[in-house]
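Please see the structure below; I have some questions.
Only one protein chain is missing from this complex, and each of the others stays in its spot.
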Amino acid sequence: MATILTLEQAIDLDALLAQVDTSGLTWKIQATDNKALPKIVGIGSLSDAKPNEIGFLANPRFFDLLQITQAGAVILPQRAIDALVKLALTLPFVIVQCEDPYLLYARISQWFEKTMRADEVRNIHEKAVIHPNVTLGKNVSIHALAVIEEDVVIADDVTIGAGSVIGKGAIIGKGTRLHANVTLYPRTEIGQYCIIHSGAVIGADGFGFAPDSTKDKGAWSKIAQLGKVIIEDDVEIGANTTVDRGALGNTLIHRGVKLDNQIMIGHNCEIGQYTAMAACVGVAGSTKVGERCTLAGAAMVSGHIEIGDDVHISGGSGVMSNIEKPGRYTGLWPIADHQTWQKNAATLANLYDLRRRIQQLEKLVNTKEST
Amino acid sequence: MATILTLEQAIDLDALLAQVDTSGLTWKIQATDNKALPKIVGIGSLSDAKPNEIGFLANPRFFDLLQITQAGAVILPQRAIDALVKLALTLPFVIVQCEDPYLLYARISQWFEKTMRADEVRNIHEKAVIHPNVTLGKNVSIHALAVIEEDVVIADDVTIGAGSVIGKGAIIGKGTRLHANVTLYPRTEIGQYCIIHSGAVIGADGFGFAPDSTKDKGAWSKIAQLGKVIIEDDVEIGANTTVDRGALGNTLIHRGVKLDNQIMIGHNCEIGQYTAMAACVGVAGSTKVGERCTLAGAAMVSGHIEIGDDVHISGGSGVMSNIEKPGRYTGLWPIADHQTWQKNAATLANLYDLRRRIQQLEKLVNTKEST
Partner (left out) sequence: MATILTLEQAIDLDALLAQVDTSGLTWKIQATDNKALPKIVGIGSLSDAKPNEIGFLANPRFFDLLQITQAGAVILPQRAIDALVKLALTLPFVIVQCEDPYLLYARISQWFEKTMRADEVRNIHEKAVIHPNVTLGKNVSIHALAVIEEDVVIADDVTIGAGSVIGKGAIIGKGTRLHANVTLYPRTEIGQYCIIHSGAVIGADGFGFAPDSTKDKGAWSKIAQLGKVIIEDDVEIGANTTVDRGALGNTLIHRGVKLDNQIMIGHNCEIGQYTAMAACVGVAGSTKVGERCTLAGAAMVSGHIEIGDDVHISGGSGVMSNIEKPGRYTGLWPIADHQTWQKNAATLANLYDLRRRIQQLEKLVNTKEST
């Protein structure tokens, strides 16, 4: 459970839902048996919510938990309500009917986070280091020991965490929040309402070198990375994720993209809108990923390829060539006990030979058959 | 070799061992032939230790190095001493008999590190930024440009490295050391005697989004991450490792867990005590890993699964479902020269068809046999 409010701050269920952003959603409180509406202090999963918390049924798999949950209110779709009615149980909770409980939960969670931040001090900390030639919007909050370099433009309602460094000429859009110890290289552009987590580095040099045998056998000559990174609106970037600047053109992250922690996006990549990548994913340089794709954890994508829209890559899979067709793609040696793996791996070492032997057998057997 | 002390600081072997924490261990100096005890300045491997350094035989495989080592003293188990006696060699080193040489080496290495740090200045640097409403224990050391936010509680003997940011309401237990540029998000709890390396980010938002088609096709609505991270005592966390805060409940790292660099622990994970993970491991959200497990480098674990106690995952392997039984598990395509790989990979593309063809052959051959 996540208890956010004190008992004194507890809010009536109907008042809570009236304050939550429910745009696009329809919902209705169904207080069974004239039960009084609970006062809510937080959210919980069905298995650990308390009587002053609200729960939700996002997956029919957990239907049985409704019979034991302590939650004071539960968000349910009509189908689950109907099923409950058939069971003729005395329910200890108030029902909030909504056909998308998971989305309503998301919106309520956002309300609680905003409430937690209500007392957040918003100012320019006296120990931040801000170049005199910087453009700051209204209601900007810059925490201690952040560094804002020359020519940076920061829009209204932006928050810059402690220790973050904003390189020369970077631009940050309205309402964006950088947590502590984020680094933006010079000229990086971040859109509106983005969230960038600690340790993220946006705009470091892409990895480009030309072989330079004029200096030494095997020596490299650096290709200066002259482009930049452009991140559109509503993008979230996880902790310690890196997005490299373009070599000549730019690296482009479209609106609504969600990147988890420890991700690497190479130079000159373009990531389509609403694509989501789980932790430890790597996308090599100049690759274009379509819209609404998902890359599960530790998926790896080669450079200079294209992945179309609505492609879903399973965790740990490596993508080495273009994928045009929407769908789910997987490539991963299934784990097994070590001895089994050893035997299979040893067999694999000559897999193509096995095929040859099968072909030979087929020829022999078929010849005999026909004789 | 690691020469730590100057010649003036050199310490007699028996004085050294008397100062080292040898609790739980038994050891004995066996100065053969009334050889004088060496004065020790550091530790070295058998192959490169100097006459004023102490070495150790942790692996019988390296027994032969005893005949060439320059070490002034060597930690040996009785079995190795007996074997040496049989060889009737004149040994240039003093023997320290101990049945667990590797552990005694570990304890001696800790003594040297403590000695190196003896002159460490412990104070609150005047250029640290500490909120007035903070609780500080005794003997706390906070380096330059660390930021300690409101309501943070720091116990005795804690060290906070330069540039680290401790978020609002975080708690740090006795004797814990944060190196430079660590980030703790608000409300993170760290136990006693932990070590957290530079670039680690503890408590960033877990990766949670609900599809929100009310906004746009494919759009995501953020699930605010309202839980926190709790790290128990004696945990070490490597450089640039990230541990995310829970969505509703907490992410929990039990006592004695050791995490190497570049690791990602997803939200709501629970990692059992004494489990160790090598670099680049990823554990997706809500997964529970048991006690005393080891995950070798770059192992990847899916979300919402359970791994039992004493499970050992080989490097680069992906775990996609529960593992209950203790033992070693592996899944990794064995590397080969590229041409061989290409042939095997091409065959793999229709592996299930090969099985079908074998079944067919078996039927045909067996039919004929029986006719």
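By written order: A and B. Residues from 1 in each chain.
Going forward, contacts are C-beta pairs under 8 Å (C-beta built on N, C-alpha and C of every residue); 3 or more make two chains touch, one makes a residue touch a chain.
The structure presented is a predicted model; accordingly, all values stated were derived computationally and were not measured.
Note that of A:37, A:83, A:134 or A:358, the residue touching the chain absent from this view is A:358.
Here one chain is not drawn; of A:6, A:23, A:90 or A:214, the residue touching it is A:214. Although one chain is not shown, part of subunit B still touches it, namely residues 1-2, 4, 23-25, 42-45, 48, 100, 102-103, 105-107, 109-110, 112-113, 116, 125, 127, 143-145, 161-163, 179-181, 195, 197-199, 236, 238-240, 256, 258, 260-262, 273-274, 276, 278-280, 291-292, 297-298, 315-316, 332-338, 341-342, 345, 348-352, 354-355, 358, 361-362, 365, 368-369.
Mapped onto subunit A, the footprint of the missing chain covers residues 129, 145, 147, 149, 163, 165, 167, 181, 183, 185, 199, 201, 204-205, 207-212, 214-224, 226-227, 240, 242, 244, 246-249, 262, 264, 266, 280, 282, 284, 298, 300, 302-303, 313-314, 317-320, 327-334, 336, 340, 343-344, 346-348, 351, 354, 357-358, 361, 364-365, 368.
Going forward, only the chains that are shown with their structure count from here on.
Centre-to-centre separation of subunit A and subunit B, using mean CA positions: 27 Å.
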